[in-house]
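Every protein chain but one is kept in place in this view of the complex.
Naming follows writing order (A, B and C), and every chain is counted from residue 1.
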Amino acid sequence: MFKRILIANRGEIALRVIRTAREMDVECVAIYSEPDASSLHTRFAELAYPLGGKTPAESYLDVEKVLRAAKETGAEAIHPGYGFLSENADFARRVEAAGLVWIGPPADAIVAMGDKIGSRQLMGKAGVPIVPGLSEPVADVAESIAAANEIGYPIALKASAGGGGKGIRIVREESEMEAAFRNASAEALTSFGDGRMYPERYLEKPRHIEIQVMFDRHGNGVHLGERECSIQRRHQKLVEECPSPIVTPEMRAAMGKAAIDAAQAVGYRGAGTVEFLVSKGEFFFLEMNTRLQVEHPITEMVTGRDLVRDQLRVAYGEKLGYTQDDVKMTGWSIEVRINAEDPTNNFLPSTGTIGNLRFPGGPWVRLDSALYPGLEVGLNYDPMLAKLIVWGPDRDTAIRRMRRALEELNVGGISTGAPAALRVLNEKPFIDGDYDTHFLESLDLKQDSRNLGAVAAAAACVHRWHLARRRALQPDAGSRAGWIDRARRITSDF
Amino acid sequence: MFKRILIANRGEIALRVIRTAREMDVECVAIYSEPDASSLHTRFAELAYPLGGKTPAESYLDVEKVLRAAKETGAEAIHPGYGFLSENADFARRVEAAGLVWIGPPADAIVAMGDKIGSRQLMGKAGVPIVPGLSEPVADVAESIAAANEIGYPIALKASAGGGGKGIRIVREESEMEAAFRNASAEALTSFGDGRMYPERYLEKPRHIEIQVMFDRHGNGVHLGERECSIQRRHQKLVEECPSPIVTPEMRAAMGKAAIDAAQAVGYRGAGTVEFLVSKGEFFFLEMNTRLQVEHPITEMVTGRDLVRDQLRVAYGEKLGYTQDDVKMTGWSIEVRINAEDPTNNFLPSTGTIGNLRFPGGPWVRLDSALYPGLEVGLNYDPMLAKLIVWGPDRDTAIRRMRRALEELNVGGISTGAPAALRVLNEKPFIDGDYDTHFLESLDLKQDSRNLGAVAAAAACVHRWHLARRRALQPDAGSRAGWIDRARRITSDF
Amino acid sequence: MKYFAKVNDHDHEVEVIERLGELLITVDGKPIDLKYHAVDEDGQIALQVGQFSYGASIDGGAHECALTIAGSRYRVEIEDERERAAAAAARAKGGGGDLKSVMPGVVVQIFVKPGDEVQEGQSLLILEAMKMQNEIDAPVTGTVDTIYVTEGQAVAGAEKLLKITAAPE
Partner (left out) sequence: MKYFAKVNDHDHEVEVIERLGELLITVDGKPIDLKYHAVDEDGQIALQVGQFSYGASIDGGAHECALTIAGSRYRVEIEDERERAAAAAARAKGGGGDLKSVMPGVVVQIFVKPGDEVQEGQSLLILEAMKMQNEIDAPVTGTVDTIYVTEGQAVAGAEKLLKITAAPE
């Protein structure tokens, strides 16, 4: 195994890698920007290398600095985490050119999967299901009907030149096509000067479900089941669960096979995630994330496998050492991302200095957190500060456990999305497992669902009353001298 | 299920019960003494009832107060936790006489198992292995040899009137008996005026291994495997693991059967633990703890079963709902107790105000903790403040994970036994699984096994240097007025 | 002491009176049996309402704070009678004042200029934070007095953006 690796990242994911590496007797080199000198990843790594710089561009994204850090600390490999340089194929190539091991997939696989349109066409050729539709636009009703019969209803007619949802029409059967095409095309012509339309299968109640895969260098690969990530807003996930409440063993096998096919089509190696859109029991390739995913812990909890450990092992050249049959999913796991954001104000980012922390604990509660008192949360870095993960023998228990854990959590100094997650976990559609990617945005998150507003008002006013009382009891001018004398005494211990 | 229960306890075990109950929609009533008004169990329960009083006798041990609290809050049942009133049969009877459900075994079972000598005789009759020996002393060498042949060598000759190890002789074969008996008997006669001796099997390298059992009211019962608890000093456990490194499946089945026999012999119900001494592959009944055990979480991690949930279910009258065959042990779990004590000073208790907390996290780390900043740790209550628990797919991973978690932990304001546990986890006998109940006491815990003494010296001196520097920079008399003005401005926000 | 507390846009009147060392509290005229016990200096509170207990957390000061109770967050703005009267007087004689950024970000576009009359709710500028563009609206009807920022400028949280003189009510 590696003796020493460098982690080209920060925050909770750097910490995540450090933890497993430490358990494997692999030393970690943390790199850190100026604002991160006190960070947990800097403190908990065996070695820490200052990159200097305040912004990501001056530090974690500076390829030269990162490579120099690896060289000067004698690291043998680089783990990129997620974000930053993790899906940068040039960086992967530079790492290998420097004689280091890249703990990630081959650069070519990153490139192949990095192109949204190209990767879908590639996947289509590899036999992985993609959303049915044409690669060329249609110009009139007749062509549109012909295409629709091939694709299958319902159809989404999208303006060829359009964007932002403008000009989209949902067509549920052939009889609706003519009117829909004429209206949409006219609208598109007016708006964009181009009336051509793309017909594509319309996915009703779409769910975002992804498959975790792991491949070694020796041609062995498995999938580790799915993760359901449909609780999101603007494509930012908030709550994830594993398994998905709608995936049957047969569907899991089919999606797993598709994910393995997708990975093999690009010569994959290491940990990766194949994302699908699922609608009415059908699944369609969306994209592949060629790195460890934020939400990987829920797969770990359910499969009992440490994915970072597997990443290090296969990067070092070890055989995977287990087969698809060895992958067993036991129980249910849920993750909530603790982001610095304000769910009552459209999830706008929240900044401040972290304090007043109260962490949840007890049975089957896991916290992957970069939080510490004094952490300055600004805008330079990812607002994802921690991940709260629970496991339970069944979905009902996992939901109840997550609610309980969220009630125990407090993060002071900023606002987080945790109350929105708690709200989701109490909503009937979520409890029933009957939700899609639009669900979170459909909720009014300003609502006081616990009905404790009056208690909060009373407590806040009592707080103010105590503050005022304390001020009133502070020493006045006459007694101030004695007060200072006392302060002098206390500090005279040195 | 119960709507509301009262927890007749405090600290981490009260919190433990609250967490599961909350997940089951069972409301908890916390009772609290005056010093515990800020405790986490008081804050995290749905209801909180002040008992008044400062000492345990004035609060948690006051049966009248506890029963009144249950009545006034409408609790339907009482969970006693461990310690305090949990093994008090009279309290159990009072609870039931008050029309409440006692979440524990029948009072008669508590009584039967509460008597150390009586319970061993009872178990001997029930066919549970007890340490071979005579119930009557022998008076001469011939009787002693006859008894030893029946008991089996090695033999421990103990003075009938003795105690504290005085006059004990280990006899490994018959040829040694005559000299050993004469010497020991003479020593005993001199010391105690009574030369009679008890021959008993001498247990070499004894290990403390216990079996978890769970019974419902309908005659169903299972065992949930063993816990190895041999890392202890003065019978206080420090590190526990599940399973035991020396227990084979056959031995587990045999010990499990013995534990079930033991429980059935007293008509047991609920959660209980049968403790055995194990030596050279043989096991002998030691005692039964008729309550939830401190170290129950490691069984939970390995079996995936929530023992508190099962306690509430069977107390309510539900059937156990699973059989012995359903109990599967997966992976390995270790617990370290975080006690307020000083392992470098003979584990003397440590007192102080908790601060500077840094909790471990990440994959498969569980913390059951009653710690919070500001907690006053005195002598009135159990020094066990938290339990750190890890799980891993195998023993090696679990050990490494626990080391990693202990390195992340900090508890400020007091000294804890955690460094001693970390030391144990790095010792070869522990890693090899080859240890007994004497192991912990054999270690020199003052040794600097990490060899960081010089770094600590340097850091402490730099700390002092900074403190002195800060003092030097404090406002002198001349600038003090301005400083006070600033303070006044800051507090004038009200 | 009487307070006016706005909790997530709902108004409550809270009265806190000390009598024989105990606090008597009413919310919207109804007495509430609330025990408030500060656990530490950081904002942990042991809160009891009747027999019910809440492990609550408080962030903030006398005029604005956020209470987190059992995982739900309540933002509270508090005025006492004097402050409320002063605010009303300010509004009556044409209040308005400085509009501050609610978060750090970059000013992408400014729609108004000094002297413009604006209606409550009218878009004044766009502030981009993280990857999102946020319209900043006029909180009152009035006249734009000063604009402190320029397009493309990065601003911190709570930095002054522009000043509006409110129209008299």
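As a working rule, a residue touches a chain if its C-beta (ideal position, glycine included) is under 8 Å from a C-beta of that chain, and two chains touch if they have at least 3 such contacts.
As the structure is a computational prediction, the values presented were derived from the model and not from experiment.
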item: Contact set of the excluded chain (shown chains only); value: A, B
item: Touch with the omitted chain, as defined above, among B:Asn149, B:Thr248 or B:Asn356; value: B:Asn356
item: Interface residues of chain B (partner: the chain not displayed); value: 234, 344-352, 355-356, 358, 378-379, 383, 403, 406-410, 412-413, 415, 418-419, 422, 446, 448-450, 452-468
item: Those residues of chain A which, in the complete complex, touch the missing chain; value: 29-30, 37-38, 40, 42-49, 73, 372-374, 493-494
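Throughout what follows, only the chains that are shown with their structure count from here on.
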item: From chain A, the most remote chain by mean C-alpha position; value: B
item: Distance between chain centroids, defined by C-alpha means - chain B, chain C (Å); value: 50
item: Inter-chain centre distance, chain A versus chain C - centres from mean C-alpha coordinates, in Å; value: 32
item: Distance from the mean Cα position of chain B to that of chain A, given in whole angstrom; value: 39
item: Set of chain C residues in contact with two or more other chains; value: 42, 44, 47, 54-55, 61-63
item: Sequence positions of chain B contacting 2 or more other chains; value: 44, 372, 494
